[in-house]
Every structure is written in structure tokens, then in C-alpha cells.
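Taking it in order: structure first as C-alpha cells, then the write-up.
One chain of protein is taken out of this complex; the other chains stay put.
For reference, chains read A and B in written order, and residue numbers begin at 1 within each chain.
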Amino acid sequence: MSVLSRGFGRGRGRPADDRLPPGQYDVGSGFPVLSAGPTPHTPLAQCDLTVHDETDALRRWSWEEFRALPHEALTVDIHCVTKWSKFDSRWEGVAVDRLLQDVPTTATHVLAGSDGGYTTNLPLEDLTGGRAWVVDTYAGEPLPPEHGGPARLLVPHLYFWKSAKWLRRLTLLHHDEPGFWETFGYHNYGDPWREQRYSGD
Amino acid sequence: MARAAVQRRLNWLRARVLDNRMETPRVHRLVLDVPGWSGHLPGQHVDVRLTGEDGYVAERSYSLASPPEVPQLHLLVERLDDGEVSPYLTDEVRSDDVFELRGPIGGYFVWSVSADRTDRDTARRPVQLVAGGAGVSPFVAMLDHHRRLDSPTRMQLLYSARCEQEVLARDVLGPETTITLTREAPAGWRGETGRIDAGMLQRRTFGPAERPRTFVCGPTVFAEAMATTLVDLGHDPSAIRIERFGSTGEPS
Partner (left out) sequence: MTDTRDAISARRLDGNAAGGELAALFAVDLTTARSRCASCGTTSMIGAHLVYADAPAMVLRCPTCTEVVMRFASRDGRVLLDLRGAALLSVPMPVVSDDGSATADDRPRP
């Protein structure tokens, strides 16, 4: 039994749009900032990116080394589990394929780790095959800290919580290791087109 | 003298709007009738839940600006640009409209005459209130309650507002209140001007030697800056309680 309040509603037009996954709305020019914790302010000189396996560090790039890697420009739609979608967001970054190209591995899964302790897990195949990037530029400007700068993961085909902000580490694993939200009732995979928001969806 | 019951399972109650009146250009006062309301302590807040005809649900929290002695509940709602809920509550809501309300909530950010009567040692320490903008709302309840019950507890409020037109609850504020205007002051204004800084805190608030019980309420940036400055001035951090109102924009 809910009490309906006269005249209240979200009021956002929701035309049928095949670019919108189920349950989402177009946030237009906005780009909401959501966070589970304080923004890290680690000096750039200490913002390295590493690839690990279960036991060792396999690759490391300092910030300068990362910036020197070949970057691509991409324009993608992104979808947040809190229901906003943003069309045509513009980014620049390094394809994860490029980061992993000289890393021999039989790993099946990845745990992405952020400065500040956030983690999220993905199958390795969702980070490769041209489906994921580590990005440092948004809308032509350096990625701001509140949106994950200096560099974040970008995985547009999954809900945006998988695009870990303040990315510092990719750990290659032979098992799946649920991350921060996945251990708190959020879906382990997170496909917006199948509306996989929560575990059990 | 009965104490207000504060511990009871929280259920959503049906709030009926008795009045929606403009208090200042950006802030409206909502006066509510809430059958089944169990009473509250000054400083407590309520959660408001709105369900639209389209099924969309939004929740926000608002401090109670009325003291427990007044049977209707008063909320001071600031219209936030791009807000989802506040423009509805300020501009749309009218008498006999209904929404859901849950409370009273919180025992951390409260002050009451009855607590001071029980705990005489604490009651000797004065109460210092520091407010930024709409953060004055819980303190309006505290001051009103303090005056109605003629409390001997020393209480002062330092209240930062943008301009004189934005000062809330003028009927409750009295000589215990110092107002500072941060954007503009009227001709002949003899009060404080500018943001609250260490110097103004030293001039206008109880000093550390008096061991005040301090409450700070307002936007997060303001509240955290006040707390930090008070600690820098020598106040005991454990004697300072903060209630953050978030940024001046609502979450998307």
C-alpha cells in the first residue's frame, strides 16, 4: 500500500529507444558522479598500473609510460545500474588488448583493483577482443578525479560499476573473485541488455 | 514531565499537508499533520518518501524545524536547482496533498531540556550551534524548545546566510543568535559579514575553556570546514557533532 503523491514523478520522457537497455533513462548532457568512498588524490608520480597474476607482478607502467602507449579515441554509450544511460560519451585510452598483448596467460578471469580499495571482477574475455580500455581522457580533457582520473577502466558493454575508477591493478586469475559490489548483492556479470542488476536477476 | 518517546519501530506514516508557505524566496515551510506521530526531540529528522503516479519513488531527509511542543510538524525545504524532490515540495505541494514520512530519526544530533535536567554536569556546559544556510533547521527546533521551556542552559547560534532575505525562522531567532551575511548586507547592517572563519568563531562562539557542546549543520563543505576550524582553535573533537546536508545539489 503506497501513498501516491499528486503530481510527483520523474517526468523524464522515455521514448522507445533501441539504444536504451531495459529500465534505463537517457541522462542527456549530465554525467552523474557516484562513489562508494573518498576520491583518492595520489600524486601522478605514484599512479602506476600493474598487471598481476596470482603470485607475481607481470607488467608495470608508470604514469608516463602509460601515457606514451598508443591511445585510441572512442565514442560509446554507458549504462549505470542506478538507471541512467549516457549516449555518445567520448574517451581516449589504451585498449586492454594492448596492455595484455605481451602477457602470456591461461587466466580466465580478472579482478580490477582501484586506488582506495574498490574491486570488480570480469571474465577475461570481456576485457579483450576490443571490448575494454583503460582511459585517461574524457570529452577531450584529462579525466577528472571524481570520474575516476587519472585513469579508469572502461567496459561499455557491462553496467558502469564494472568500469573501475582510479584503476591501478588488473589481476589475472584462474577463478572468479567477486568484487566490492558483487559481494554485496549485485550481479556477478552485469549485462544491461539482460538487466542483470542484482544477484538472482 | 514526560520525555518524548524516541525508541519505537519506524513505520511509514501518512503525512497530510496543512500549509505550504514561502519562508524566503528559496525556502518553503511545510506544515504537516501526521496521525500517529509519537513525538520527537529537537534535532531529529524525518525521511520523506514520494511515490509518483508513474510508480517512481524518491526519498529525502529533512530536519524537523518545529519543537516537540507543537503538534504539527514543520519542515523547511530549500528548492535546489536540478533537484528531483525539492522543487516538487516547494512549488507543487498544496494543502491536503499527502506523502509518506518516517521518523523521528536519530539520537546523535539532538539536544533537549529533559536530557539537561537529567544530566546536570553536562547541562552546565553551554550549547553552541553553528549553521550554514538551511542547516539552521534543526537548530530552529532546539531554540524554540529551549525558549518555550525556559531552559537555563546557555545556548548560542552562529548562523551564516547569503543575505538578509534568506534568513529563516526570524520569529524564533533572538539575542542568542549572531547572523553573518556572506553575499550582501543591507544598508545599515551592523551584524557580521563574510563567511565564518576562525576569527569570527573566536569572537562569536563559546571558547574552548567553557567546554561547549557544539552542533554544526549545513552543506558538507561548510560543516567539515567549521569542525576542522573549531578543532584548530582548541575545541575537543569529541564535543563537536556534525550533521551534513550534502552538497547544494541533490543526487541525480
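We adopt the following convention: contacts are C-beta pairs under 8 Å (C-beta built on N, C-alpha and C of every residue); 3 or more make two chains touch, one makes a residue touch a chain.
Not measured: the values here are computed from a predicted model.
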Chain not shown: contacting residue from A:G7, A:P21 or A:P145: A:P145
Hidden-chain contact residue, picked from the options B:Q72, B:S95, B:Q202 or B:T228: B:T228
Among A:S35, A:T75 or A:T108, residue touching the chain not depicted: A:S35
Interface with the undisplayed chain - residues on subunit A: 32-39, 41, 81-82, 117, 145-146, 161, 181, 183-186, 198
Touch residues of subunit B, complete complex, unshown partner: 3-10, 41, 45-47, 61, 102-103, 105-109, 114-115, 118-119, 121-122, 219-221, 224-225, 227-228, 241-244, 246-247, 249, 251-252
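The rule we apply is simple: only the chains that are shown with their structure count from here on.
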Subunit A-subunit B separation of Cα centroids, rounded to whole Å: 38
Of all residues in subunit A, those that touch subunit B in their complex: 2-10, 27, 30, 32, 34, 84
Of all residues in subunit B, those that touch subunit A in their complex: 12, 14, 50-54, 56-58, 84, 88, 92-93, 97-100, 251-252
